[in-house]
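Got a structure for you, questions after.
For this depiction, one protein chain was excluded, whereas all remaining protein chains were kept in their positions.
Just so it is clear, A, B and C label the chains in written order, and each chain counts residues from 1 on its own.
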Amino acid sequence: MSELITTGVDIGSGCIKTVVFKVNGDKVEWLGKETARIRNRDPFQLTNEAYDHMLKTAGVSRSDVSYVASTGDAENLSFATGHFYSMTTHGRGGLYLNPEARAVLDIGALNGRAIRMDGVGKVLSYKMTSQCASGSGQFLENIARYLGIAQDEIGTLSMQADDPEKVSSICAVLAETDVINMVSRGISASNILKGIHVSMAVRLAKLLKSIGAVDGIVQVTGGLALDAGLVAALNEAAEQEKVNLKAVSHPDSIYAGAIGAALWGAFRHEKLARLGQAA
Amino acid sequence: MSKPEAIKEPSMEMQKAMIARNYDAITSKQETGRKVSSTFVPGNLNELLMCFDIVNNLPEINAIQAGMRKASGGYIMEAEKSGHSEDVCTYVKADIGQMSKGNIAPNGKPYPNPDVLMLSYTGCYTFMKWFELLREEYKCPTLMLHVPYEGDGHSTKNMRDYIVKQLKEVVIPGLEQVSGVKFDIDRLRQYLRNSAKAEDNLVWCLEQGKVKPSPIDAYFGGVYYIGPIFTAFRGTEDAVTYYEMLRKEVQGRIENHQGPLTPEGTYFNDQKYRLIVEGPPNWTNFREFWKMFYDEGAIVVASSYTKVGGLYDQGFRHDPDNPLESLADYCLGCYTNLNLPTRVDLLAKYVEEYEADGLLINSIKSCNSFSAGQLMIMKEVERRTGRPGAFIETDLVDPRYFSAANVKNRLESYFQMIEQKRRGGGSKTVAA
Amino acid sequence: MRCFIGIDLGSTTTKAVVMDENLQILGRGITNSRSNYDTAAAVSKQEALIDTRLTLFRRALGSVPEVSGKVDEILSDLERNFRHVQFLEQLEDLEQTCVANIKGPRFAGREKVVIEALEGTFSRLRDSSAAQYAPGVKRKSDFFRDLAGAEFMSHGEAVCKEAGLGFDLILNVYDKSIIEVENRPPAGDMEGKFVRALEKGTMTGSSILAPVQSALAIPLEETYVVGTGYGRVRLPFPKEHIRSEILCHGLGAHMMYPDTRTVLDIGGQDTKGIQVDPVGIVENFQMNDRCAAGCGRYLGYIADEMNMGLHELGPLAMKSNKQVRINSTCTVFAGAELRDRLALGEKREDILAGLHRAIILRAMSILSRAGGVKDQFTFTGGVAKNEAAVRELRKLIKENYGDVTINIDPDSIYTGALGGATFAVRAVVN
Partner (left out) sequence: MSGKNRTVADIMAVCQEMFEDLNFTYARKWKDAKPGRKVVGFLPVYSPIEMIHAAGCLPLGIFGGGDQMEVIHGDAYYQSYICRIPRSTIELGVTNRLDFVDGMIFPFVCDVIRNLSGIWKLMFPNVWSKFFDTPQNYDKSIGGTYYVQELKELKEGLEAMTGRKISDADIQRSIGLYNENRRLIREVYAFRAKQPWLAPTSEVYVLMRAGLMMDVEEHNQMLKDYMAAAAKEDRPKRDNVRISIYGSFCEQPPLNLIKSIEMAGCYVVDDDYSLNNRFLMVDVPTSGDPLEALATTYIENSVETSCKYVPDGKVKGQFHVDAVKACGAEGVIYATPSFCDPALLDRPMVCNKLSEAGIPYIAFKYAENSGQMQPIREQAGTFADSIKLWS
């Protein structure tokens, strides 16, 4: 077993995340990280730039890297050694951020993903939300923008709600109209945001239950992991459901996919090396 | 202005008491030792079950009760959490969700496990899956009665023979085994005689929708009128009495030129629009939904939902002289077991015979048996009658699918359109 | 004079039409609906009354021999200047609101820099506004939010870059403030603004001033108002003043084209297919169900996603010669589908062409559901202004229903309000 450098690249719908690790058996050292917002740019070109910038900051050169693991929408990334799918990587990444976690809830712009894993990151079951988007992060972002609220204000405001207003419509466009109606009825931004958080939380709690995650720590990852209002709503939903789940976040939650990819990359690299020796 | 005191009619009180007694009979099975079956409304074999002293429990009715109590939303979510799809029938999910929430009957006592699942699968595919799912839960005997669909618009001898054979060789022996009671065909004949009597009076009441103003509401009121005959009471003396009582009340309203009672307890006399309605009602917002009609002066004079448990107004009667054959014919002839052309014929006939302004379809997300093809039905009925149709969408017991603003918008547009056409006078119809 | 007003409160825009008792249209007004319906109704009505004044000016100038042949020019000059005055007034309001919104921990210690950046941005905005309102310039939108917004983005980003400041901070202040500004009831003093516009204009001379002033003096009496549209139940009108939007659309289309039999309206969140008889009475209608897939908002999302103006989508799609098949018309997932396709290397114009076709296919289904298309056919609503959508519609109508006359009025977005105004006249005159 020897020391190796491994990197993870996670291309999401709005943002690119890259990380670099030094791995030696069970010893794992995080050397660097970088995010870049896509905003109408070519994601692959941007990835190249962000990746090089990260390596430079970490003092690593491309040739030092043993395994470049991609995840997310990066199946076609030209310089990747191998690709892992996002639920594989988020499970592992969540575990890295919180070794006690036995489930991960990855909340992205369009889909939510629930993953249940064991103590070494092996995925036991998982499920994605699909279909209509009124419960998605994208919807929340649109509404916040409409209400004139910055991303980092959402959580604080939501937690000040005293009488959350439920969004009933299934279709996001009609739900948006619901929200406009609420504003016209004088409902506060706090109560609107909390209402959206609650309906998202209920859906996500349903998702967790359906994969058999009914107790223990749930690590929240993905773009919305830092929304404290959503995390609070999740814990309330869990309490209402009388399940012993505790949703927690981590400042580096957004990197979970990239971290997981990098760590599985190392795992795979060693496995391949062993197989190579055997052959 | 003070609110006038709500009027209630004796038949309503009687039905309420009948239902309460049945729930008590179900929930006290441990004490009484009676056997309980679960079964469905369309094609139910109530008279046959009575021959074995079996109490009849109907999960559809329980789901409706949960819907009207506003409990179904929570049950449905519960079922979806355990892996049921958002796409499928909410009766099934309300039933399954209710189980994991203690399975409490409206009288506050828990439902006992059924002793037999009597799966008479008439006109609805989902019934089959529903009881396969319940079978996994209760692990009790399941008796399947396959009723072929009238795909070509009529029943055949082969279908009838097939059903009678299943009754003789599967259902009756199965019920004997579950109940320990020997089958007595004369007992069945007596019950069927009662059924036919009650059916005569029901038909008379439903046909009074032709009177102006209509003394009945054949949809919102109709679901109450059909209660006893569609559920656990067909064949009982109680049901015979109930329909005699109902007939007298309707007769009384006709004499006084009164419309039916609204839930607010007043007579709905000022009827501006006469409608035929196709499809089941929404139960979670039943009163709100009904109010959208009578507030605008719309009365339902005939409906297809009041035919799901038997098409009595088209002449069918349970027949004591041919007991098993008449049960087979009953199953075959339930509304949802009819093919689309037959449903179109029937609805177009109602529009004409009941002098309605048009056909309104309440399309239910849960129920493909009803819903798949309703837009075709509307087109055809419009074409044949020259009277405009309207289409609204809701669900049985899923509150997420009742958008009051959406439904109200369509209803108002429809009523205003009828009104405008009347004022415009003589404007020709959509018929091509 | 007696004015009959129809107001169509839609989910994205609110429209008003003013009619006289002879069913002649005097003016049209539009605003975006946003959150305050009372304000939206008031603004659209005011806009329609402004337009009414212009009509009255036109009538007045018609009898002035000196300006014969030049009336169009004079009026467009007048309107342009009037709009510019209005724009600057709202811009000032926006700036003040923005400055007032710079508070709280987000800005702690940075207030001064942020204010400076804002002032810089607004000063550039004021400067560039003259060019926006120069003669012959086509503006991207009719709404202050869109006009100010687009300029704010470009100037703001530049100013922030120069100042080494994050743009997100300023953008957030803007988002907060624009909603406040939009939801304030409109400022009055229409006449004053017209006078200022007159002064600003290049035209002088007493031959114009007098007739214009006399037209300004005519009192506009709101005789009867009818409300319709998605938000009609929230309008502060008694029930008899409210009509279903289906009926209003049918009647409005009939008023524009008396021979029309089938109407398609694609609005922000609903699509309607309506059949009307020879006197404008609705015979049959269908709308989309609980899902707003394929409605006008869909294009709004796409425009946001592509960082383009709504008006620019059609022209870009017209450049396509290889349409991409798009199967999902779910508005929110449209963005995902778009990214998916771009990632696969498809061209923007080809994807856009496919998206336009997808919308029209949805509409074709609703028309089919409502009983098909009969001669004449009228297409109304905001999407009727989009040339790419219209092109697909023409193609599909021809393929499915043969040679049918297709009417598209440049003012078709006002169809519902026009129907409403007609009902208002009928309520009083008939």
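Heads up, the rule we're going with is that a residue touches a chain if its C-beta (ideal position, glycine included) is under 8 Å from a C-beta of that chain, and two chains touch if they have at least 3 such contacts.
Every value quoted in this text rests on a predicted model; they were computed, and no experiment measured them.
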Among the chains present in the display, which ones are touched by the chain that isn't there?
A, B, C
Which of these, B:106, B:297 or B:373, touches the one chain of the complex that we don't see?
B:373
Of the residues B:10, B:180, B:265 or B:341, which one touches the chain left out of the display?
B:341
Candidate in contact with the missing chain, chosen from B:19, B:48, B:77 or B:92
B:92
Where chain A meets the chain that is not shown, the residues are 73, 75, 83-88, 111, 122-123, 126-128, 130-131, 264, 267-268
Residue list for chain C contacting the dropped chain reads 289-291, 325-328, 333, 336-337, 340, 361-362, 364-366, 368-369, 396, 400
I need the residue numbers on chain B that touch the omitted chain, in ascending order.
82-85, 87-89, 92, 121, 124-126, 128-130, 132-133, 135-136, 139, 142, 144, 146, 148-149, 151-153, 156, 158-159, 161-162, 165-166, 169-170, 339-341, 343-344, 363, 365, 368-369, 371-376, 380, 393
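Following the convention adopted for this analysis, only the chains that are shown with their structure count from here on.
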Determine the centre-to-centre distance between chain B and chain C, using the mean Cα coordinates as centres, and give it in whole Å.
48
Among all residues of chain A, which ones touch two or more of the remaining chains?
169-170, 174
Can you pull out the residues of chain B that are in contact with at least two other chains?
401, 403
Can you list the residues on chain A that touch chain B in the complex?
131, 168-170, 174, 202, 205-206, 209-210
List the residues on chain B that touch chain C in their complex, please.
375, 379, 382, 388-389, 391, 393, 401, 403, 405-406, 409-410, 412-413, 416-417, 420-421, 424, 427-430
Along chain C, where are the residues that touch chain B in the complex?
233, 243-247, 275, 277-279, 281-287, 289-290, 369, 371
